[in-house]
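The following block contains the structure, expressed as C-alpha cells.
All protein chains but one are shown in place.
To keep things simple, chains are lettered A, B and C as they appear, and every chain counts its residues starting from 1.
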Amino acid sequence: MTEVVSFRNVGVRYESGPEILRDLNFTLHRGSFHFLTGASGAGKSTLMRLLYLALRQTRGEINIFGRDNIRIPRDELPAIRRKIGVVFQDFRLINHLTTFENVALPLRVAGVEDLQIRKNVTELLEWVGLGDQINAVPSRLSGGQQQRVAIARAVIGRPALLLADEPTGNVDDRIAMRLLYLFEELNKLGTTVLIATHNRQLVRRFGHNQWLLEAGTLHDITHSA
Amino acid sequence: MTEVVSFRNVGVRYESGPEILRDLNFTLHRGSFHFLTGASGAGKSTLMRLLYLALRQTRGEINIFGRDNIRIPRDELPAIRRKIGVVFQDFRLINHLTTFENVALPLRVAGVEDLQIRKNVTELLEWVGLGDQINAVPSRLSGGQQQRVAIARAVIGRPALLLADEPTGNVDDRIAMRLLYLFEELNKLGTTVLIATHNRQLVRRFGHNQWLLEAGTLHDITHSA
Amino acid sequence: MAFRSQPSHLPLDSDSSTRFLPSIVALMVALLTFSIVGLAALHDSVGKWSGQIEGSLSIQVPPTGMADREPEEREQALQATVDDIIEQLADMPGISRIEELSPETMSALLEPWLGPDEIVSELPIPRIIEITPETGFNFDMLERRLGEIAPEAVLDDHRIWIERIADVAFSVELALMALIVVLFGATMLSVVFATRSGLSIHRTIIELLHLIGAQDSYIAGQFARHNLRLAFFGALIGLLIALPVSGVIAWLGMRAGWPIPTLVFSPLFIGIIIAIPFVVAGVAQMTAKRTVLRVLRRML
Partner (left out) sequence: MAFRSQPSHLPLDSDSSTRFLPSIVALMVALLTFSIVGLAALHDSVGKWSGQIEGSLSIQVPPTGMADREPEEREQALQATVDDIIEQLADMPGISRIEELSPETMSALLEPWLGPDEIVSELPIPRIIEITPETGFNFDMLERRLGEIAPEAVLDDHRIWIERIADVAFSVELALMALIVVLFGATMLSVVFATRSGLSIHRTIIELLHLIGAQDSYIAGQFARHNLRLAFFGALIGLLIALPVSGVIAWLGMRAGWPIPTLVFSPLFIGIIIAIPFVVAGVAQMTAKRTVLRVLRRML
C-alpha cells in the first residue's frame, strides 16, 4: 500500500458558509514530499484539518491509511492520529509546560518510557537549536523558538504523515533551511510530508512537488513554477 | 523635534539571564522607515518591547517622544502608548470579539465616537482584504487573516510610531506587499516605522534602512546588503 | 452588522467564562437567603415563647409535718420560713423581684381544685413565693440555696423549664446568626474568588488594553461594571430560587404546627433580602476593580 491519503471529489464548507474547498482529487503516496501554496484564506489550513482528522468533509470521500475517514470507529482514531505529526499554524504549545514537556507530549501519550523520552527529546531539541531552552516555558521563548518547539513536537514521534502549516513563518532563512533538512531527513525514512507555506523562495530551493490552492481547487504546479 | 526614539548604551537582560541586548545606540527620526532583521532569538521582539514600553532596560537610557522612559509618571504612559501602534508577533487578538471590535479597540480606548469608528474600521478592513470577515471571531479566520486584523488594529489610530513584529509571516507575497504599501502610506504621513522581519526578499524589494541584530548589538547594514 | 449601543464599553459578554460567576453567586445567595429566612422564623418562635413564659418562677412552702399543730401556730411557723427564704434569696444575682403570693391570689388559684369554699382557709395550704428572674439567673444555685434554707420547699420547675428551653432556643438563634454571618462571609469570599478567577482568564485582554494605551481606571472600570452585572444577575437568580423554596417550606412548616413567622414580613427583613443582590454586586465590582488594578500595577 503506497497510498497514504487519497481524496475523491472532496468538498468542505464551514457551517452554512460558502464551500471553501471543492472537487479535491489527489493522492499522497508514501514517502512523497509536497509543498502546498495558496493565497491567505485559500483553504490550506482547512485542507490540513481534513488530513489530521479534526474536520470532516461535507461531501466526497477521503481515504487515509487505507481507511474511509468517516467509517473509522471513534476508539480507533487515536491510533491513526499518532501516525500523523502536525505543526499547527498557531503552534498550540501548552503554556505552563516547559519546552521539554511540550515536545515530550506525543511520546507520553503513546506511553513511551521515560528514559527513551529523555534521550529523544533532548537530542531533537539540540538539533532544532533549543538545547539551552529545555526548561523554559513558551512565554519565555521568542516567536521563532516557539515555532521550533511546535515542529519538534510534530516530528518527535517519527510520524508516517507529517503536516506542517506555515512552519517557517517566524524563523530566518538559515533556520528554515535547517528545519526543511529535518523534514527531508524524515521523508527519506519514509514519512509523507505536506508543508503549507507562503515562502516561495523555500519552495523553489527545495524543488519538491508544489500544489496550489486557488478558488477552492488544487492545481499541481510542480513543473510550471 | 525630529527624534522619536533614541537609545544610549541600552542593555537588557531577563531576570538573571544573560544580557540579550547590549550597548544599543541608535536614533529613530520622525518619518523614518527601518527594517530590523536578525536570527531567531536575537532579540528583535525584546527591542520592540522596550519601544512599546512593556519592558525596561536594565541599563542605559531610552528617550521616547522627548522623554526619558523611566521618568514618565505612570498616569502619563497611556497617552504615550496611544501614539504607538504595535503588531505583536503573536497577534494578541481578543478571542470573543469580532474582527470589527478587535480593530476598533484602540479607538474605543481613546474615546473616539461610534460613527467615526464605524467608518474608519470598515474602510481599513476593506483595504487589508477583510471586508467580508467583519463579524467573524478570530477562531474563524485563517492565520493570514488574523495577522491582518492585528495589523489593522495597529494602524487604525494613525500612530506616530509603528512597531510591527514579523507582520508578514503568515501572508503570501502579494498581501505582504500590500501591507507594506499600507505602512509606506502611513510613513509618508509622518509615522515612524520599524518592522522586525525575517523576510529578506521584502527588505530587499523595499530598500529602506536595514538594521541587523547580532550578538546583542545593532548593526546598520542598509548599504551593505 | 451589529454595532454596540455603548461605544465606550468593551463587549466582554460573549465570553465563555461568564457563566461561572453567576452560578456560584446564585448558589451562595440562595444558601444565605435560606438561613436568613430560617433565622427570622426562629426569632419569631422564640419571641412567642418568651411572651408566654414572661413573669415568674415560684417556690412552694408546704406545711410539711405541721398537720397536727394548731392553725395559728402553723401559720406563724410557715410565715417565718417564707420570710426567711425571701430575706436570704433577695440578694441573689439574677432575681429582679421576690414576693409572697397574697392569700387572695392563692384562693383564686386553688378554686378550680377545691371549689370556692371556706374549706380553703382552714386547710394546711402551702405558701407560694413568686420570683421574677432576669438574665444572669442561675436555677441550680437557687435550688441549692433553697435546699439549705428550707429543705421542704419545692421549686416549681414548670416555668424554669420553659425558660431553659427558650435559652437553648436563643443559643440556636445565636448559632444561626453566626451561620448567617459565616455564610455572608462565604458568599463574599466566593464572589471574590469567582471574580478573580474570571479575571485570570482575561489577563491577556487586560494586558492588551494596557498596551494599546487604556488608562488603568478605564480597564478596571470596564471589568468592574462587567462583574457587577454578572454578580447581580447571579444574586437575583439565587433569590428567585431561594424565596419560593423558603415559602414552600414555611407553608409545610405552618401546616405541621410551626408558629406563623411575622418577622418575615417586617420591613427590616424585606430590606435585608432586597439588599443582598446589591451588596453582592458591590463586592463583585470592588473585587474586580482591585484585582484588575493590582494586575495592572505589576505591569509597566
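Descriptive notes on the structure:
The criterion applied here is as follows: contacts are C-beta pairs under 8 Å (C-beta built on N, C-alpha and C of every residue); 3 or more make two chains touch, one makes a residue touch a chain.
Small disclaimer: the values here were computed from a predicted structure and weren't measured.
Hidden chain, full complex: it touches shown chains A, C. For the chain missing from the display, the contacting residue among C:Ile249, C:Ile272 or C:Leu300 is C:Ile249, taking the whole complex into account. In the complete assembly, the contact with the undisplayed chain comes from A:Arg92, out of A:Arg92, A:Lys188 or A:Arg205. When the whole complex is considered, the residue among A:Phe26, A:Tyr52 or A:Phe206 that touches the unshown chain is A:Tyr52. Contact with the chain that does not appear here is found for just one residue of C:Pro63, C:Gly213 or C:Pro277, C:Pro63. Within chain C, the residues in touch with the undisplayed chain are 16-17, 19-20, 23-24, 27-28, 30-31, 34-35, 38, 42, 45, 49, 60, 62-67, 112-117, 119, 123-124, 126, 152, 154, 158, 161-162, 165-169, 171-172, 175, 178-179, 182-183, 186, 189-190, 193-194, 196-197, 200-201, 249, 253, 256-259. Listed here are the chain A residues that touch the chain not shown: 52-56, 74-75, 77-84, 86, 92, 94, 96-97, 100-101, 105-106, 108-111, 113-114, 117-118, 134-135, 153.
As a convention for this text, only the chains that are shown with their structure count from here on.
On a Cα centroid basis, the chain most remote from chain B in this structure is C.
Centre-to-centre spacing of chain A and chain B amounts to 30 Å, using the average Cα coordinate of each chain. Chain centres here are Cα means. That of chain B falls 63 Å from that of chain C. Remark: chain A and chain C have CA centroids separated by 67 Å (rounded to whole angstrom).
Contacts with at least two other chains are made by no residue of chain A.
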